[in-house]
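Take a look at the structure below.
A single protein chain has been omitted from the complex, and every remaining protein chain is retained in its original position.
Letters A, B and C mark the chains as written, and numbering starts fresh at 1 in each.
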Amino acid sequence: MDFGFDATTNRYRERLLEFMDECVYPAEHAFHEQAAQMRATQRGWGPPPMLEDLKTEARSRGLWNLFLPGEKGAGLNNLQYAPLAEIMGRSPAIAPPATNCAAPDTGNMEVLAEFGSEWQRKEYLEPLLAGEIRSAFAMTEPDVASSDATNIATSIRRDGGEYVVNGRKWFITGAMNPDCRVFIVMGKTDPEAPKHRQQSMVLVPRDAPGLTVRRGMTVFGYDDADHGGHAEVVFEDVRVPVDNLIGEEGGGFAIAQARLGPGRIHHCMRLIGMAERAVELMCRRVLTREAFGKPLARQGVIQDWIAESRVRIEQLRLLVLKTAWLMDTVGNKGAHTEIQAIKIAGPATVEWILDKAIQAHGAGGISQDFPLAALWAGARSLRFADGPDEVHKRSLAYRELKKYMR
Amino acid sequence: MDFGFDATTNRYRERLLEFMDECVYPAEHAFHEQAAQMRATQRGWGPPPMLEDLKTEARSRGLWNLFLPGEKGAGLNNLQYAPLAEIMGRSPAIAPPATNCAAPDTGNMEVLAEFGSEWQRKEYLEPLLAGEIRSAFAMTEPDVASSDATNIATSIRRDGGEYVVNGRKWFITGAMNPDCRVFIVMGKTDPEAPKHRQQSMVLVPRDAPGLTVRRGMTVFGYDDADHGGHAEVVFEDVRVPVDNLIGEEGGGFAIAQARLGPGRIHHCMRLIGMAERAVELMCRRVLTREAFGKPLARQGVIQDWIAESRVRIEQLRLLVLKTAWLMDTVGNKGAHTEIQAIKIAGPATVEWILDKAIQAHGAGGISQDFPLAALWAGARSLRFADGPDEVHKRSLAYRELKKYMR
Amino acid sequence: MDFGFDATTNRYRERLLEFMDECVYPAEHAFHEQAAQMRATQRGWGPPPMLEDLKTEARSRGLWNLFLPGEKGAGLNNLQYAPLAEIMGRSPAIAPPATNCAAPDTGNMEVLAEFGSEWQRKEYLEPLLAGEIRSAFAMTEPDVASSDATNIATSIRRDGGEYVVNGRKWFITGAMNPDCRVFIVMGKTDPEAPKHRQQSMVLVPRDAPGLTVRRGMTVFGYDDADHGGHAEVVFEDVRVPVDNLIGEEGGGFAIAQARLGPGRIHHCMRLIGMAERAVELMCRRVLTREAFGKPLARQGVIQDWIAESRVRIEQLRLLVLKTAWLMDTVGNKGAHTEIQAIKIAGPATVEWILDKAIQAHGAGGISQDFPLAALWAGARSLRFADGPDEVHKRSLAYRELKKYMR
Partner (left out) sequence: MDFGFDATTNRYRERLLEFMDECVYPAEHAFHEQAAQMRATQRGWGPPPMLEDLKTEARSRGLWNLFLPGEKGAGLNNLQYAPLAEIMGRSPAIAPPATNCAAPDTGNMEVLAEFGSEWQRKEYLEPLLAGEIRSAFAMTEPDVASSDATNIATSIRRDGGEYVVNGRKWFITGAMNPDCRVFIVMGKTDPEAPKHRQQSMVLVPRDAPGLTVRRGMTVFGYDDADHGGHAEVVFEDVRVPVDNLIGEEGGGFAIAQARLGPGRIHHCMRLIGMAERAVELMCRRVLTREAFGKPLARQGVIQDWIAESRVRIEQLRLLVLKTAWLMDTVGNKGAHTEIQAIKIAGPATVEWILDKAIQAHGAGGISQDFPLAALWAGARSLRFADGPDEVHKRSLAYRELKKYMR
């Protein structure tokens, strides 16, 4: 047992920390100003133009596609990438897209790298890896409890050399980014097949006839326009060639499962970065703000928040890292309990910390003047992502109970 | 001891419940559509036009200025008005303004009715009571911990027959509503006076030279445009006649205190109405949504949320009603502990219930498709209003401890 | 709506408060010393001898059988008795038995007064009312989830002019008090009858052949010897005359239900008295104890505990009082939701407060030197009494959901 980072990780951490200090944090104010202006002038969805410069800079520093194992990416395993995702999470609107490590593209690239055909990789994976286009992942549906992937109702019907897609999806993150060129769509190719063999995934170009991006869903009032929002998307007799099928018919559920593990680790590590940012902001604030004749930092209740935040972060981070290690050493299956555990613990823990940081900032904390309220909304929404916590607790409990049956 | 409503209250409750059923709930969808359109077309801040019809209707039903005791209003005491405020809270964007019972005008009208000069009442109270104009209350400042009113730094300097106002305020609710014509501004007329005699309140017309409404502050991602937002406002050498002083010089702190008590009861009762709405939405949702082969309503964890919500609401409501009764029978001073207690318990309790209702709705719960996320943001922001909970707990604890000091 | 006590209540409150100040609090130390000595010398179970003097004194002051409505008791309704139960709860080992208002006798006397035959009332109710004997209520069984009274498995079989009782009960409070002369035993007379008509209650004298008091169950290490402990009791072919049946065959469930309502109110009000005692002890302690150069009372975290305790107590008390009022005005059925709500909220709230008071006392708080740990164990055990909280939440939620079923 050894709790130190290896040399590769340390090297990347240093490089990334430098990039954060020199390029990301200094850009935050202007980034949000540009985003606000775009919104005010209704120039629409998508990132502020300055993002392109940051991407160029990151790439030149060797900070590109860090999430992707193998030759196409930086070649890091989960345990090596996790601490980098944490650092990116400290500025989650900028650092991940600047390094081409932003969801949902990361998961989509993994899927294409692992399951995509040669043609699919050439057509979509290459430009995604190059940061030239973005993509979306269309799974969640408004009319069913999507926590159970087998509920997905969108139909993908074979018709000659084409698939015909019909259905309604929502909370499709990034779909309104003008750079978003392709959707990975999950749907049913065979409703009569066994439960876990009914779904397939197909690539649907964004400009396919019949595909309508209807509106952006808000998350506690935020439209998240700067990363393409969260769209409601309708598919009406959308036709794509059969070559657009990813993997095999009936393989959708398995691909979705494979996509989940690393995604949870990325999410949770970014959350931890957000929590660290919040603790820093909280400490700085309470050291400089006075009330009733002394700095807030000397109020016992606020000290309690700070200490609890530290204690909870340390525990959570270790569990996420261990999960990454398990995935690297025994695979998704062997890490099942831990993958669920971090999904349960991560958002709830970080939401709590962000709430305290907000409270320490007074009214400013809930406004646009600090990143805290937006970070909170992000953390809160993750209590639903990939299914609500409650579903995961049920399943985890069941596995625990099974140890003691018969 | 008697826990039943009196006849007057019951009569008003019936009338108001009818109005909610016949006019308010049916208008909600269109109201939010109009508001969204106004935002999309940048027609600016302020309520959707349909509000005027609702006001006319409410007034014709004798549901007008219910909050105001005495001849000018409905003549109800706090204990009689409280259950009506709860009912209004079930649709908090519509029912309070439709019945001319919306903050901050309610508090402002109370101030003018109790402390205003004849001229002030004619000029401002009359049109406010008639629902012809709106008003704002400018107290909170970005640069000081406004939880302690004695911190207020805005300067109100006498210069001949005028007062000159200089300072910066923020989170001035309703200030961007085009109908908002006047601000009650709290500031220091005499920084050398004893601590509680330094502040005064003056009426500042919205179009006074030197007054700039700089921007709307967001609450989480909400701009609350439909009720005039929460503005940052700058006063630069703004001049008003000395007749605009409310009450006497140095009386600002006392007026602020007098304004607080009923305001807290209104806030807390509306919160309870929001909580009841949330429980109703949660119940309806879980009865109709299926997952894993049965309605969500049969999941034990969700039953637990519903039961806890009911248990907490019942307790909270009784405390708010008792506080109203104390204010009516022994006055603000005698109800001090209870007024603080409801400020502490109200937002936290209702925030918890809203969170659970959101969780029961899945991703929809955090979006614009249900009122829950917006209600949550409102409840959360009340954990700061009139000072953060922590300040009130300190003060309440001190009073408790004093019982045992020799 | 009126939150003031009526004249009768105020008169009894004053009298009882005087008794507490003059007789109960001053006796506490000696009472616990006597109890400890009895334990050390194995003189066995039962109250310290000094209790008899306190009973005589209470009776002479007109503080006797206050719980019992009607001519036989003080004639108070639930709303009038509730505030007196709260006061008694401040010294729960002494005040209730001293005034002949201690569980389980209170419930047993109510049952006999309402359902007992003339003979039963003469034989058992009279001496109970006179404080000459004690009694026990034997319902909970170790082998079934007794939260559902229909699970009770003890058999009460008719055999000629006798009933034959067979079964095992535990946590039979007071059973080892040598003054305890009779058990009210719940069991099945007809396992084939409809679910709520299977049970009956019979009176079993403590010296009946076949009845064995096997051992005392502990509650977090406490044997509660001074009020007769919590016994495991075995019934092996215990025979009683048919005249010992209370009410009618099959009426056991209904009697148990009738017994519950007032019992919950008594429990919850005593809990509130315990909480008030805890807050007082906590305040006194932190005002006099110094750490890190200032009294603990000036630590923000401790102030937070005190304030939260006050806020929670005020809410809880009002709900219990309203429940009492509902029982008096609309009966058990109409107060169903509230009776469950106080069962859920009471023990949990008071347990929380006691935990904080303990923490404020340091190691002393968990020891015999302060009453807090023992009070805590009592409050904690009430999270099971009459069924675990979870069962009551389920049932309460179901009633809430029913409002919205078609």
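Annotations for the structure displayed:
Convention: a residue touches a chain if its C-beta (ideal position, glycine included) is under 8 Å from a C-beta of that chain, and two chains touch if they have at least 3 such contacts.
Because the structure is a prediction, the values reported are computed rather than measured.
Contacts of the undisplayed chain with visible chains (whole complex): A, B, C. When the full complex is taken into account, the listed residue touching the unshown chain is A:Ile306, out of A:Leu51, A:Ile306 or A:Ile366.
Only one of the listed residues, C:Asn65, C:Gln299, C:Gln315 or C:Gln340, touches the absent chain: C:Gln299.
Although one chain is not displayed, chain C still touches it through residues 42, 140, 142, 145-148, 151, 170-171, 217-223, 289-292, 296, 299, 301-302, 359, 362-369, 373-374, 376-377, 380-381, 383-384, 388-391, 393.
The omitted chain makes contact with chain B at the following residues, 299-304. Contact between chain A and the unshown chain involves residues 1-6, 9, 79, 279-280, 283-284, 286-287, 297, 300, 302-304, 306-308, 310-312, 314-316, 318-319, 321-322, 325-326, 337-338, 341, 344-345, 390, 392-394, 396-398, 400-401, 403-405.
The rule is short, and it goes like this: only the chains that are shown with their structure count from here on.
With centres set at the average Cα position, the gap from chain B to chain C is 43 Å. In terms of their C-alpha centroids, the spacing between chain A and chain B amounts to 37 Å.
Each of residues 302, 390, 393 in chain B touches at least two other chains.
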